[in-house]
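Everything on this sheet refers to the single structure shown next.
One protein chain is absent from this view; the other protein chains keep their places.
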């Protein structure tokens, strides 16, 4: 790991962090593309390698982005990939050398993650968007600003598994906006039950083949396999507390209905929360506005100005207007109101930025800034 | 009112009902177009007149459908209007002669309804999709199969207001699918609380100007002014009981979040229900399947085979696939499940057929078949 | 082949045609689903078998329609498949017994068609939507009302290949609307050059995987591989003349640009035609309106009332409003005008009904009615 201080040092605000070589595993998928976008002009990290399935290995990254059927280049981020990145050779994710980078960012399917991530984690830090290891007792599910104290489990993980590196997964993209907004509520007022309906963007379903236009045009698809269980279980773990060598889950009940809408990017969620304490809206608003201030004030390259932005306009948040808030890292909240059931609001969260790749990069940045990466 | 028996008699199944001349008020809007569609080949009813605002009055119906800006004919039903209907002269809704028809179907904005409907109701039955009179204590909000005993209030209404006719409004289109599915649950298991999120079709916002494509493409709009309050209040009234000269509301708490999706037609709702009694899914399914059997078995022209259809495929119901179930009159239910919060499901209801025009026609049909129209 | 006369005879108008057992090959795809829709309540034809790839073989048709990834049933026609069809066992297309039906309708990829269709054609008539055999000199590309005299090549085909049956392909779906509108122009005024731009519906790209929503939402895709060459070449052949044992192509120059639009179904084409003779619009209109009258007057079950419908409203034709004209078998034409370049118009044609499956069924019907099937 490069640790020399001097010309390699980067600076952002007052932070001075040694420069690191990073690799993106699963680089051709939608989340992988967002990793490229988040990392290609990064002040601390430099993309040293990209890897994907054997189908793509051996081609340039630019060629590997082409659709095998139509020949079209399929790129889904608003920011274009740089020529340097397009020219990188794609390595075989299953065989990539752990020495090829200091840090690995992985966005592969869960089955592939079970093979690839441990092999790399034996030597290097691995930040992952896959669900493969989220369920392990010695694996934290990291959410910037929400539960980074859970990273203490990394030591447990290393000790038990004999790894020099580690695996830190991010949550499911639908869990992300929810836990960012629930954390300040849990801390200030206590959580009992959460009822949530999501209208999820298409990018969450990935690139090959993704959602067929014939299925979603003029339509809502009322089911996403496995999603509701993930949201419920992960929320309890993320809001839980480190207890010895594991996490004691928060007892909150999460009842989710997850649907797919004809929206390119951005997950919209309608949320009803039953709190332990009675609240007024001003206190809720204050808690949300104050939330994340410490994280956002550290000068981390991928951190937004605010973790939560509150809209008074009842027609906000909207995914098309608000998904890019804070560079895709701010959760937008609107329609805050109280009724006989509880506190209610609507949120929009960028599912492939904060909810996946760029969120993982921000976790890595916090560790780099803390000198523990 | 035409009551002669003989050549005017229509038949459907074994029903013999005298033929009636009907008028459609607000005929150029989206719900008005659905009235035309529901009535133009009706075995009992014959469109004798159409009326709209002064802007349209004096033109033919076909001409009045043209967009004033672009000149395009704006018609939104899958079924085409007949040449005979297109040739009808449009009358001024504010001045139409109550003698011009036996029955009036009105689909006008609430402010206009306050002026137009009482003038006609003084002489004739008026079935309305407007919210104007829903709040009156002597006015039932009629839902076929759900609460037609509330029509007993018509006598109160006539007595108090000195009318020969009456006003019977349908509920808000978003209330419709909800009360159709809640009625069998309320009857069998008792209702306590309902948490609902809607993803509503575009047609519910009407035709002039309706929802701008620029606002809803690649987007979800998280607010529809006044909708959530209507759904909550109307549900309590519709599920309530006749108590003397008024309706005693059901005490159910309804907590709704209403959003607009980029779907042409059909409202999708995710529903969580807390019941009085503990249930199993088989009993819930049985109650829903059996619901409405009496109404559907009467041979009414606009009645579907089933008021509720249950899907086992978790990817159903979808608005594009299921909105036209039962000729747009069946509420499709799927994703039935139980969790720690309660009973949960997703429904799709056709907002301008069952949820507006054709639902009103079905109410009229039940009264005609009962000989009370 | 069933030829007995008597209880098997069907009637439509005055036609009496012996009833036939038919099979649909490639039944799970979008065009295959349209074959099912066109045939499931057919007065002359009865679906005796369905076949698809080995992946689907051995399952019921209903099960085979499920998406292997998501588990959702993927059905794209407005008309639902009948329970009887859903229960049919799916046979392996590569191995289906030619004795299992009297007539085969095939909607498979071109590579598969090269294997499957000749094996069946050795024994039975095969009507195909694949491009595999369109280029053969002894194979007519059949378009109802346009060039059914080309079916004379069937005798050549049988003689040369030693087949008892035959292969008759339909044209590419984008060619269809074009040749239907060009035929009357060619006959009356002579064709020199055609410049066409298509905005094609999603269903034309098929079902697995079809067009990804991420690629086409808020977008136009300006290329469809191979499509423009097919349109140009096929148009010349279809408008050509039987010359001995082959077709002498029409010398018309066809310059096409084919694009994909976010439209579910229906191809829209803007057409500019340079004619041999100078014309006025009234003569063009007369030629188009009169076109196909003989075919449409025969009482064939799948024939529309008119092959071409002309709109005076400049905002028509639109795919959503006009694709189902004539049961999806009428080509809708609008914006007829002349300028310095030539005759210009816009057309909408249903790409999977007239442009594929139902068009093939209509060809079979004409042959059945002629007693040559």
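Order of writing sets the labels: A, B and C. Residues in every chain begin at 1.
Everything below uses one rule, namely that a residue touches a chain if its C-beta (ideal position, glycine included) is under 8 Å from a C-beta of that chain, and two chains touch if they have at least 3 such contacts.
In this text the structure is predicted, and so the values were computed from the model without any measurement.
A.B. asks: For the full complex, which residue in C:193, C:285 or C:298 touches the chain that was left out?
C.D. replies: Going through C:193, C:285 or C:298 one by one, C:193 is the residue touching the chain not shown.
A.B. asks: Given that one chain is not shown, which residue among A:321, A:347 or A:364 touches it?
C.D. replies: Considering all chains, including the one not shown, the answer is A:321.
A.B. asks: Which one touches the absent chain: C:218, C:286 or C:370?
C.D. replies: Answer from the full complex: C:218 touches the omitted chain.
A.B. asks: For chain B, which residues touch the unseen chain?
C.D. replies: Here the touching residues of chain B are 30, 69-72, 74, 76, 202-203, 207-218, 221, 223, 225, 262, 264.
A.B. asks: Suppose we count only contacts with the excluded chain; which residues of chain C make the list?
C.D. replies: Residues touching the hidden chain, for chain C, are 193, 195, 197, 199, 217-223, 225, 253, 255, 257, 259, 261-264, 268, 270, 272, 314-321, 334-335, 339-341, 344, 346.
A.B. asks: Which chain A residues would touch the chain omitted from the figure, given the whole complex?
C.D. replies: 70-73, 75, 78, 217-218, 313-316, 321, 324
Here, only the chains that are shown with their structure count from here on.
A.B. asks: Can you tell me which chain lies farthest from chain B, using the average of the Cα atoms as each chain's centre?
C.D. replies: A
A.B. asks: Indicate the whole-number Å distance between the mean C-alpha point of chain A and the mean C-alpha point of chain C.
C.D. replies: 47
A.B. asks: Counting only Cα atoms for the centres, state how far chain B is from chain C in Å.
C.D. replies: Chain centroid spacing, chain B to chain C, equals 40 Å.
A.B. asks: Give the residues of chain C that touch two or more other chains, as numbers and ranges in rising order.
C.D. replies: 70-72, 217-218
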